[in-house]
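Worksheet: the structure to be examined is printed underneath.
The other protein chains are all here in position, but one chain of the complex has been omitted.
Presenting chain A:
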Amino acid sequence: MSRIVVVTAGLTVPSSTRLLADQIAEATSAQVSARGESVEMDYVELREVASELATFMVTGGIPTPRLTALREQVAAADGLVAVTPVFNASFSGLFKMFFDALDPDGLTGTPVLIAATAGTARHSLVLDHAMRPLFAYLRAVVVPTGVFAATEDFGSHGLSDRITRAASELAAAVLSQGDYSVGGFAPDLAARPRRTSGTQVESDVTPFGDLLRGHTGTD
């Protein structure tokens, strides 16, 4: 079974951001099931950890227990759905703070579906001008279709069509993950991207002889 984390940065309860996230999650589940597999969705409402994110930021990264759990959850996920409201022509500050709090290798190679909500369709390029570069920097694999929902879209068919297309792309990416075999050759496990939550002390430490090599002043 795969696990997909659905991160939403809506501020009100209920929020249209969460509404969109729910529709995407449901469509993704259906797409995974249609391929004979199963998926579990874990929802993360960033509003609930807003003050912990602020604490993390102003203390140079003191890990609160809940934030640590979320960072581990994201780093272990097979896929991510990220949904933000549009504020001042970009993702919200709360949304960015969460991704700033992740380990730089927390999402490496992870399939991500990006989505955003706004009052008008004039903000729709936020998907490609703000969200896509953010996840590209984090070396995540953003599926081609992003979902943008202006308020008026909640009354149109076009939205559910886009949701279905994006969900289908995410399902395919999640299910093909971990298969690094090429043309009948055995999978190259070394090519698998390194991911880490950054919350644990590395136990497989580099032996000191390797660290010292070239630095003894005599070699």
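Here is the rule we go by: a contact is a pair of C-beta atoms (placed from the backbone, for glycine too) under 8 Å apart; a residue touches a chain by one contact, two chains touch by 3 or more; residues count from 1.
Heads up, the rule we're going with is that contacts and distances are computed from a predicted model.
J.: Quick one: find the hidden chain's UniProt protein name among "Caspase family protein", "LLM class flavin-dependent oxidoreductase", "(2Fe-2S)-binding protein" or "Autoinducer 2 import system permease protein LsrC".
T.: Record says "LLM class flavin-dependent oxidoreductase".
J.: Which listed residue, A:36, A:60 or A:144, touches the chain dropped from view?
T.: Of the listed residues, the one touching the omitted chain is A:60.
J.: Among A:14, A:155 or A:207, which residue is in touch with the absent chain?
T.: A:207
J.: Of the residues A:157, A:194 or A:215, I need the one that contacts the missing chain.
T.: A:215
J.: Pick out the residues on chain A that sit against the missing chain.
T.: Residues in contact with the chain left out: 54-55, 57-60, 62-65, 200-203, 205-209, 211-212, 214-218.
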